[in-house]
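My questions all concern the structure below.
For this view, one protein chain was removed and the others were kept in their places.
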Amino acid sequence: MAKSNKPIVWGLFAVGGTVAAFCVPALILAHGLLVPLGVFGENALSYERVSAVIGFLPVKIVVLGVVILTLWHAAHRIRVTMHDFGIRKDDMVAMLCYGAAGLLTATALLGVMAV
Amino acid sequence: MSERTIELEILRYNPATDEAPWYQTYTVPCQEEWVVLDAINYVKDHLDSSLSYRWSCHMAVCGSCGMMINGEPMLSCKAFLRDFGRKIRVEPLSHFPIERDLVVVLDDFMEKLPRVKPYIVRDQEKPIEEGEYKQKPFELYEFKQYSMCINCMLCYAACPQYGLNSEFIGPAALALAHRYNKDSRDEGRDQREEITAAHDGIWECSFVGACSEVCPKAVDPAGAIQQMKLASTMDWYLERLGGVGARVKRSLSSRRTSK
């Protein structure tokens, strides 16, 4: 029996899960709830401010790090969850999950680098 | 000593006459401080001698009396009646085939256990003249917890992944592999990883954690498996780093085996 290649994705899953645990709840609270509800005022996350901040290279790296690692964490866990829900086409599910994570990684990368 | 009467609902299965298992209810006069196993023994001695089940020590060390008690895998000698209501449902351990009544077939585990080499593996045995292998307190502490397993199989009955895929090596066998991987005298981790780091080894585990919650000996197989995932992931990357990786790996393991 050959050793599994799971370590490639599992390493990302573990690191991503940690990053997600630390950052995502506050991110959702701030960017998904408090800003739209106007708690931080009219000008919160305005185009000028956000593009200025993301213009800094260190900020780019941190933002991309959080987004990409979390995406891969979620992709891997969704794959496992599909199996738990009884979907047994693991190869296809894996391709879809990691494929989507790859596409979104590219999206985030292109977006952040273009700012 | 106060008495109490319970309704014991037991899953029966006689391979010679039954197509499928069925429930039989016994009314059992019990002492307040009895455990479920005492009530079952009462049934066997006074009500129905045809009932089959396993037990031996009556003190949570032999590991043979595991059953589903109200749906939860437990040692029946450690499940006190006072913790349950008047009606108690007893079934054979989940995820194992039923041999007869409360007796399950353990062949699957018996076949898997030796595959993970649950014993000390050395590249070269030390000659007897050189004396014993010495261990520092911490070196004992590192694996002691994982050596407490009594092979009661509660963890397999609790593990949904084992229930869904019986090829999975499973919690207790993996925890025992970890026990030897963690032993400073052992050099067999590479060999064990051929089994434990293969598809049906640690990677079949999704860290439900149920095994550790039901384990009567606080072995924490789920924790052991997560540690193995971490170690196997490191090993996997080091193996792919070529010469540098091999050197790092060697220096890590020689630090462990040097006395």
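First chain written, first letter: the chains are A and B, and each begins at residue 1.
Heads up, the rule we're going with is that a residue touches a chain if its C-beta (ideal position, glycine included) is under 8 Å from a C-beta of that chain, and two chains touch if they have at least 3 such contacts.
Going forward, contacts and distances are computed from a predicted model.
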| item | value |
| --- | --- |
| Chain not displayed: protein name in its UniProt record ("Fumarate reductase subunit C", "NADH-quinone oxidoreductase subunit F", "Aromatic ring-hydroxylating dioxygenase subunit alpha" or "Formate dehydrogenase beta subunit") | "Fumarate reductase subunit C" |
| Which residue of B:99, B:190 or B:239 touches the chain not shown here | B:99 |
| Where the missing chain touches chain B, by residue | 13, 15-16, 18, 20-21, 71-72, 94-95, 97-99, 105, 136-138, 141, 160, 163-164, 206-210, 212-213, 220, 222-223, 226-227, 229-230 |
| Residues in chain A touching the chain absent from view | 14, 17-18, 20-37, 40, 44-45, 47-51, 53-54, 63, 67, 70-71, 73-78, 80-81, 84-86, 88, 100, 104-105, 107-108, 110-115 |
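Just so it is clear, only the chains that are shown with their structure count from here on.
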| item | value |
| --- | --- |
| Distance between the centres, which are taken as Cα means, of chain B and chain A, whole angstrom | 37 |
| Of chain A, residues touching chain B in the complex | 1-8, 10-11, 14, 80, 84 |
| Complex contacts: residues of chain B adjacent to chain A | 160, 193-195, 197-201, 203, 206, 229-230, 232-233, 236-237 |
